[in-house]
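Structure first, then comments.
Only a single protein chain was left out; the remaining protein chains are all shown in position.
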Amino acid sequence: MSQINRLKDGQIERSETLHFYFDGKRYSGHPGDTLASALLANGVRLMGRSFKYHRPRGPFSSGSEEPNALVTLRDGARAEPNTRATTAELFDGLTARSQNHVGSLRFDMMAINDRLARFLTAGFYYKTFMWPAAFWEKLYEPLIRRSAGLGALSALDDPDAYDKGFLHCDLLVVGAGPAGLATALLAGRSGAEVILADEDFRLGGRFNAETGLLTEENGVDWAARTVAELTSMEKVRIMPRTTVIGAFDHGIFGAVERVSDHLGKTPADRPRQILWRIHSKRSILAAGATERSIAFANNDRPGIMLASALGAFANRWAVTPSRRAAIFTNNDSGHRVAADLLAKGIGIAGVIDTRDDAPVSKDFEVFADAQVLDTSGRHGLRSIKVRDGSGKLMSIECGALGVSGGWNPNVHLSCHHGGKPVWNDELSVFVPGPKLPQGMTVIGAAAGRFSTHEALASGVEGATDALGSLGLKAQAIDLPEAEDAPVEITPFWHVGGDAGRAWIDQQNDVTVKDISLAYQEGFRAVEHLKRYTTLGMATDQGKTSNVAGLAIMAEIARKEIPEVGSTVYRPPYTPVAIGAFAGRARGKDFRPTRLTPSHDWAKERGAVFVEAGNWMRAQYFPTSSETNWRQTVDREALAVRTSVGVCDVTTLGKVDVQGSDAAEFLNLVYANGVLKLRVGKTRYGIMLREDGIVMDDGTAARLAETHFVVTTTTANAVPVYRHMEFVRQCLCPAMDVQLMSTTEAWAQFTVAGPRSREVLAKIVDQDLSNGAFPFMACANVTVSGGLRARLFRISFSGELAYEIAVPTPYGDALIRRIMEAGEEFQITPYGIEALGVLRIEKGHPTGNELNGTTTALNLGLGRMVSRKKDCIGKVLSRREGLNTLDALNLIGIRPLDPETELRAGGHLMALGGTVDASHDQGYVTSACYSPNLRSHIALAYLKSGGDRLGEHLRLVSPLTRETVEVEVVSPHFVDPEGSRLRE
Amino acid sequence: MSDLRPRSALDGVDDVIGTIRLREVTNISLVSVAARRNSQDRCHAWLRMTFGAVPGPNGSESSVAGTALWMGPDQWMLSRQIGPDFDYAGNIKTELDEAASVTEQTGSWVMIEVTGDRLADAFERLCAIPIRTMQPGEARRTQINHQSCFVVLESKSAARILGARSSARSLWHALTMTARAL
Amino acid sequence: MRYSGLKIIKEALTGHRGWGPAWRDAEPKDTYDIVVIGGGGHGLATAHYLAKIYGQSRVAVLEKGWIGGGNVGRNTTIIRSNYLLDGNEPFYEFSLKLWEGLEQDLNYNAMVSQRGILNLYHSDAQRDAHIRRGNAMLLHGADADLMSIAAIKKRYPFLNTHDARFPIKGALAQHRGGTVRHDAVAWGYARAADSRGVDIIQNCEVTGFRIEGGACTGVETSRGFIAARKVGCAVAGSSSRLMALAGLRLPIESHVLQAFVSEGLKPILPGVVTFGGGHFYVSQSDKGGLVFGGDIDGYNSYAQRGNLPTIEDVCEGGMAVFPMLGRARMLRAWGGIMDMSMDGSPIIDRTPIDGLYFNGGWCYGGFKATPASGYSFAHLLATDTPHETAKAYRLDRFRRGRMIDERGAGAQPNLH
Partner (left out) sequence: MIIPHPLLGPRDAEEFTYLGDAALLDRPDPTAEDAEEAFYEYLYLRDNVAGETRELWFHEGGDRSWLVVTRNTLTHEIIRVELARDVALNRAAGR
């Protein structure tokens, strides 16, 4: 069976035949077809099932507003559920599957729901499934969930790539129909930078779907000519297959370009889609209008669709659902479609017009003051039941019925900034209101200017206005002669009577009865109506149903439509693949990866790496003989205490603070005094937030009278720099101080351990003896015969230690040089695990302790908050709640049995008594095994812990089912008096 | 002279992908200069003398002495095609002395040159700068795939990107992916 | 009228003529004992518990628009009680228990669905923090479970464990967490309160407070003055605007939080998942839509709409966890006004003005808190003493330095 319903002409490439598969069956079509048009050509009307009642459905429209003909496109990982057959471009080998049925599409077991319809009214589920309570989770909900959704995700990773892009233009034109083309042409000729975007793959809008719009030439030809001229303009960018999805602040629009969805397969390296962020100075919305339907009993059968869709299928795609069609209309456009169909050789069974003054035709029968009461045909329309003006009932055979209830302007984008559309009584449509997104003008049918002449004229007006505000002079433009038929319409929303179910929202199965039930139950506000009945909440977001729903609610409430209100329009205009919003930022590319200067060297040594923010840091350096990470970390930590180790600490934040007021500035930023710090000296310091909580800790080194180098923790490098700039620019604007982040400028290594001096003595070109370079000294030095470097004698490990920094390009060379120099001392590279062990052994806080809720008091550093001077956070740190007697103090704990692991995140409880929140005494922040003490140890916050050394407590972790008896000890496990670092 | 050898972030990689050429610019020395309070005039005079003019916002100025790039109010990044062995910062500091805060920046950045007729197409997929209306010499600080970068336009078909050295490989990866996608 | 399956069958057979309004469209009276401002989830729940638990019948709920039109009708429907701090955990656990009995309490099926919530963690530090939190939950009598990757993969086989930038190392799970049909919560509370005589008055905007001798004696509204012995404010994002009418400044900023829903899909996500390497959380509704969200946009706003960068950030997070989402389509994005407090925790307290009570500062936590918030606020309004589980939510805690800061972000609302 091949294309039995293919008509003559149309905008398709008959020379080429494409083969495709629907539900496993092979069909043929042509380039220019959509899946829907190709299926219709092959005599297929049934394409899907509705959501709730599983009613048989075919295309209801020919565009992106489609509620019915939704399929799963492609297979496997590329399967794309809920794809509109009416917009899916046909390509050779296309495969698609119908959705939402159990059994075959024709014989769907779930169609039983249609028989039970009277029980499944709007909101029925809110009223039942409550008893017995236990049944909800076990029985009722699983049943409801099983019926959820239409298509299914593959559960496989999306294999395609998505790109993002940024465009800038004077004028963005949304929609390339008559109005959009006219406005773009004028703006282009006048020298503006124009972007013309249209969701369709063929520009021209109405011109492609209707005939007789221009009086002296074919609209399609004019569109083609105009597009050709626009294409030739350097400053004009034409973007077909590009849907403008949202209007955002200050002239920014989001647009999705479907780069390769219409191709059999995406070319390697090319994106499937691109999300464009368009920065426009002005925008013009020319999105056209969407036809609306009329509700009547069983108005949802395959073959029944919007009249304009029937016309578009015939004119543009040369296909029809059936060789015999009827039209049901309340306005003149239905008659134009009938004429077009006739011209295509389709038999017109009649035009049923609700108006008593319906125009007459010599070519086909027109029933004035008539209505379609019902339809028949299980899997597709067979006949309609009509009552004519005299009240006579008749049955008319037809396989296609075009319905026209008038046109709704596509106002969506004009409402994305909260503006509400306003009701125009004369046209009986909602048109864009006064509150538009900044810089937007609405033209053509989207503005309620429906005739082709009006559309073209409004295009010129729109462009002229925009050009004026852009300071450009509008060139003259010659517009083609076009039809200027007035809108002749008598609002008619639904056929009365209790005949049967009349659909408003086709996909979600919302009928006129549901709306009256919602009213009856008090769900009368528009949003209540929508949420209670699910009207307009389907994948089409009510493009073909919302206004009708409002009108019917108004009728029931005996109100005017505007009194009932209007629904809120939200982005995206049509549904958008989540992958497009994510772009390239996925998998390993989710965030950039920062590497330390010694990364390659560490990799050569077989280091294991771990994420630290965006950094990758060496976690530990296993040797071939070591079988688990603990062995490695123990070895590394011991080496530092017994001989010497080296660790890359480049990731620590570094900020250059210079200027004649640098010292005074830091004195305000740090809780402790910095003013009197001597040149060549370093000081440990803590910074508070203004609320008195510790923000960060680090060191300040004074390299010169007016030059400090400040370090921050790795995690806080960015926020601390931001905070310092805030203090500098906003709080002390008059100070002479300049900041510069130098985190990456210097490759910095810790060389720690009793032999560290001997190692560095071989590298640093200066005397490192204790007298010449004592504890906390710092200096600009040179290494290896003249390379500029910075040396700090500071220690995180508690051992004799130095931090040496060279310009980053030399980092790789320096680490190798240090290893050479340290060879005789078996210098041991160590990672952040050992770093953690060493600092826990010394009770130095890091992120786990500085968790944003701890004060200097909690850390046992209360005395560092200078009494003599002001500092950020000083005043509020005095608040009573932060200074209670039972305040948490940082302490150390040891298990009575040294081999028992301590759990970070465990809570501390008294030895006896109940274990619950009300008896909580504190919690463990960091834990590790100390190879030096041959015991597990941990740091913890304990209520008034400072006074409780020696006490025995229980460390409980119900989550990990652990309980350990522990002793409270000083957090300074190793060398508490700190003599080693001064040696 | 030290025998420690410098290593550039991308080991001087140079690649042509489709119509786009990507090349790491090596042997670049960088230093940032911030005018001290009440020394703006002296700094401006020095910049004018050294680079011919004082680069303003979104701008850069080049001369035989290298390129000066506006970083922020009274703050510039100077770059010069000379090996990192040379103490560029120290050198500038002696010239400006207490008139400016001078900071070594050579190690902070990787410099990648992007050339090709489809330069604008590439940058449209990378960042929000108005690449098509920018003039040679114009510069912007912007985000490329979550990385903060400076982009200096050299001509309609050539631009230089300064990106954080630590994530140089991520930046390079982003650029190559985009070049392939065009 | 009682709702039940039998009732539905009876009505179906008689043309559904018997259904009455779910709640009366009440006209304002001159005076009430208690006036609750705000017909959102919290306000309606407050009214319900005032009537049911505290025997208050002369109660009115004033709503400037239509009830349930605020955050209760615009959220990601998640319920959980996985909090760390003493000030929070008992309150949210109380809320979760109320959720568990909601249908029977209200005779309205809000589809409370306890399919579990997973907080993924990606680093040792995150694991430690999650263990501390999980322990706190258990010590407070809630449920918590530390899940291995293997266990997670059993439920979520499509989770990205092969090329994640921030590899998943495990998750803290609360199996009693889940989702609720958000609109139904407002309607259910409204119907239940109405059935106990509470007046629910829509389209009634409060334009001022009448304050005499330091005491609030009623409210000026778009429908005239309404006298009340006590006035409770539960207006979420409009808190600052409303309390300014009483001359009060709050430790609150209004921010925009966007949320998103995908097209309807066949069931695939068994529960709620939150990403620890970025900002993303997701669940699947009973209709099949994937409901997801992330961070607030970050700037103060009353515009009820957000911008692209946040949408992109959220979707990046989604792709990081579930790369299959690339081919699911976002159907709708919306923005609600979040009343972000200075420590990320709410306020339920008296105000310096006698007879005027405040409930707000809910940040992201508003929806899941609805029952306990209503219950505690009702308790405060009825007894003038804070409810046991809400006693930490004092207005003066910032002055006293007793912040309840789960995130440790300090006095910057957009970081909470």
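First chain written, first letter: the chains are A, B and C, and each begins at residue 1.
Note that a contact is a pair of C-beta atoms (placed from the backbone, for glycine too) under 8 Å apart; a residue touches a chain by one contact, two chains touch by 3 or more.
Given the structure is predicted, the values throughout are model-derived calculations rather than measurements.
Although one chain is omitted from the display, it touches the following shown chains in the full assembly: A, B, C.
Taking the complete complex into account, A:874 is the one of A:874, A:919 or A:948 that touches the chain left out.
Contact with the omitted chain, checked across C:160, C:301 or C:373, is made by C:301. For the chain left out of this panel, the touching residue among C:128, C:253, C:316 or C:349 is C:253. Touch with the chain omitted from the figure is made, among B:27, B:40 or B:58, by B:58.
In the full complex, chain B touches the omitted chain through residues 57-58, 70-73, 75, 128, 141-143, 148.
Counting the whole complex, the residues of chain C in touch with the unshown chain are 240-241, 244, 249-254, 298-303, 307, 309, 342, 398-399, 411-414.
The chain not displayed touches chain A at residues 248-252, 277, 279, 417, 438, 690-691, 718, 722, 725-726, 729-731, 733-734, 870, 874-876, 878-879.
Operating definition for what follows: only the chains that are shown with their structure count from here on.
Of all chains in the assembly, none touches chain A and also chain C.
Farthest chain from chain A (centres taken as the mean of C-alpha atoms): B. Rounded to a whole number, the gap between the C-alpha centres of chain A and chain C is 22 angstrom. Note on chain placement: the centre of chain B and the centre of chain C lie 49 Å apart, centres being C-alpha means. Remark: chain A and chain B have CA centroids separated by 32 Å (rounded to whole angstrom).
The set of chain A residues touching two or more other chains comprises 164, 277, 585, 589, 591, 593. Taken residue by residue, chain C touches two or more other chains at no position, since every residue touches fewer. By the touch rule above, chain C contacts chain A in their complex via residues 3-5, 7-9, 12-13, 16, 19-25, 65-66, 68-69, 73, 86, 89-90, 101, 103-104, 107-114, 122-123, 125, 127-136, 138-141, 144-146, 157-158, 160, 163-167, 181, 183-184, 187-188, 202, 262-268, 277-278, 284-289, 303-305, 307-308, 311-312, 314-316, 318-320, 323-334, 397, 399-403, 405, 407-411. Per the touch definition, chain B reaches chain A in the complex via residues 1-9, 32, 34, 36-38, 75, 84-85, 87, 90, 98, 101-109, 124-125, 127-130, 132-133, 145-147, 164-167, 169-171, 173-174, 177-178, 180-181. Put simply, chain A touches chain C in their complex at residues 51, 78-82, 118-119, 121, 124-131, 133, 136-137, 141, 144-146, 148-158, 160, 162, 164, 246, 248-249, 252, 254, 275, 277, 416-418, 513, 517, 520-523, 525, 527-528, 531-532, 534, 537-539, 541, 568, 570-572, 575-579, 581-583, 585-591, 593, 610-612, 689-693, 695, 847-848, 851-853, 876, 879-883, 903-907, 915-917, 920, 923-926, 956-960.
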